[in-house]
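Working notes, beginning with the structure itself.
Omission of a single protein chain aside, the complex is shown with its protein chains in their original locations.
Moving on to subunit A:
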Amino acid sequence: MAKREYQTVESGPHTYWDMLHPTIQKNYGQWKYHDRPRPGVLHHVSHTGDEVWTVKAGTHRQVTVDIARRLCDIADTYCDGFLRWTVRNNVEMTTDKEANVEPLIKALEAAGHPVGGTGNSITSMAHTQGWLHCDIPATDASGVVKSIMDLVYDEFKREEMPNRVKLSTSCCEINCGGQADIAIVVQHTRPPRINHDILASTCEMPSTVARCPVAAIRPTKVNGKPSLMVVEEKCICCGACFGACPAMEINHPEYSKLAIWIGGKNANTRSRPTNMKLVAHGLPNNTARWPEVAEKVLTIIKAYKEGGRDWERVGEWAERIGWKKFFEVTGLPFDKYMIDNYRHARNSFNQSAHIRF
């Protein structure tokens, strides 16, 4: 091997100061308040008297050099060459000139990026890699996102929900998409099929056994060769073993389904942050538009928009009206699988005589 001449600099995250607009640098840590002149636009006022306007727009997350360069062009024209992304894949363009706001909005929309996602809107869907790039997914993510965001496009551009609505989707039960007001997550409905032909040569067996949260995987011999078995009564179909060992084939075109979860909340506002809860499961993984899933998501959004009070997040709304009412107003069926039977399940039982009629 040729001698390596370049010496790597292990610098960690790129420095940020040069990535900030001069007016942002000047007012760093000096901001006084903000308001929203219209959906998709934030207006920040500094103690120094300076003001900036930020236009937020949706992107497809899976972008290309062409798309990113077009966004750079827009930022060069209206924002002196600076832009940022949000954790939900929106792009934000900040200008210190109010006159730039309208042309900036026009330029972003002309480039195909809807302006919105602020305040009480339905903002961009956080999502995972899916079939495009992940090694363990049971569905695609970008396609689900495109399908759902097409349907809630107007709600992205308006601020007409009771509070902000955050969506996510995840292509396996690890749920990299994260907790959200409404989340679409893969649900495996059968234990893994075991590919004994490749298992011994592909997988480290002790770490695969250790990966199982319910100790359902055991060593065995198949045709005289060492392999693994799954005690199907114990298996909870989580798919954790598949990440450790591709021979534990959990994904299936028919039996990997989708489930819908609601009420995840990251903010500390009013109530503590909460995990999301299961409200629908066993939905088909129907490419390329996932109509059965989309219909249920829209039903939940409609019921929340009608019934939620100002500032109530989806989970807070369901807590106030009660989960029984939630299932009534959405028409979603409640079944026994929605009663937790995992660790700390009792914490979710109604240990009171508080019953609504």
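Throughout what follows, a contact is a pair of C-beta atoms (placed from the backbone, for glycine too) under 8 Å apart; a residue touches a chain by one contact, two chains touch by 3 or more; residues count from 1.
FYI, contacts and distances are computed from a predicted model.
Remark: of the listed names "DNA ligase (ATP)", "Taurine transport system ATP-binding protein", "Dissimilatory sulfite reductase alpha subunit" or "ABC transporter permease", the one matching the undisplayed chain in UniProt is "Dissimilatory sulfite reductase alpha subunit". Looking at A:Cys72, A:Ala200 or A:Met229, the residue that reaches the missing chain in the full complex is A:Cys72.
Along subunit A, the points of touch with the absent chain fall at residues 4, 6, 8-16, 18-20, 24, 28-29, 31-35, 44, 52, 54, 58-69, 72, 75-76, 81-87, 89, 92, 94, 112-114, 126-140, 142-143, 145-147, 149-150, 153, 171, 173-179, 207, 210-213, 238, 240, 243, 246, 251, 253-254, 256, 264, 266-271, 273, 275, 285, 287-289, 309-311, 342-343.
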